[in-house]
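Heads up, one of the protein chains got dropped from this complex, but the rest are sitting where they should.
Our next item is subunit A:
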Amino acid sequence: MCRTVDLHQAVLAKNDTNAVELRRTLDDRGTTAVNLMSSPGSGKTALLEALLSRAAAGGTPAAAVTADLATENDATRLARSGAPVRQILTDGLCHLEAGMLRGELEGWLPEETRLLFVENVGNLVCPASYDLGETVRIALASVTEGEDKPVKYPAAFGLAHLVVITKTDLAEAVEFRREDFLRGVQQVNPGVPVIETSARTGEGVDALLAHVLRAADGRETHTPVLARQHEKHLHHHHDDDPVADHTHAPAGAADHSHAPAGVPDHSHAPAGVPDHSHAPAGTPR
């Protein structure tokens, strides 16, 4: 004889709980975390150097945590900005988890920090699965990587609150097809804002910093389509399952709390599109 035990637990429940607690802790002290995700060599560190310098120039206390499998090269580069910087060495792990970030920040993050930039491990696959307690998740791609990055890595780009194109100063040289890139972004993450930047010329850096600061003020509104279903999944409860209650992320999991719960209405419907009356009532899921 054997028996079946229904668990219905989110596999990443522990990470999500850590992320929710970290987000709450940061919120309470007025710090907004920004999770930067991209493939290796896309220019995250150079852009971050520019962002930290601009933040300092504008009187915004910012700090950065940078994660790599090996070397402290990035932390050394970023520290030149004068901002507090920490390097997390993942010892081969391909992504950051919320618990690792929490541990790193404890007793280190200066109280006045307004923006905390988290440079994730260079990888567009694995980091996408882990909520780090950030308020803004940014997926970056450089013009040199090809236009199909968003559709090749739909989780990374689909879950982003903001997409950033880097190295635009090289766009012409590599014949970057901007419209193709934007179409791919729109396919996996409808309505996500896109900012084009060059750390070398400074293009877009101010706009990016301004966007992040608006989010820090609670004015960012984009909620990715992919994130909406994930939230629902994390929140659902099985009342008949006593185990699930101990392990499900608490209410608010994956709730990027500055985003409204509702579905943003990207009402770009051109004139002539029929109204909602064509929607069949009670369309089955």
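Basically, a residue touches a chain if its C-beta (ideal position, glycine included) is under 8 Å from a C-beta of that chain, and two chains touch if they have at least 3 such contacts; residues count from 1.
By definition in this document, contacts and distances are computed from a predicted model.
According to its UniProt record, the chain left out of view corresponds to "Hydrogenase maturation factor HypA" among "Hydrogenase maturation factor HypA", "Phenylacetate-coenzyme A ligase", "Quinol:cytochrome c oxidoreductase membrane protein" or "ABC transporter substrate-binding protein".
The chain not shown here is touched by just one of A:A46, A:A155, A:V194 or A:L213, and that residue is A:A155. When the full complex is taken into account, the listed residue touching the unshown chain is A:C94, out of A:C94, A:V174 or A:A210. By the touch criterion stated above, the residues of subunit A touching the omitted chain are 1-15, 93-95, 97, 125-130, 150-156, 158, 184, 186-191, 225-226, 228-230, 233, 240-243, 246-247, 263-270, 273-274, 276, 278-280, 283-285.
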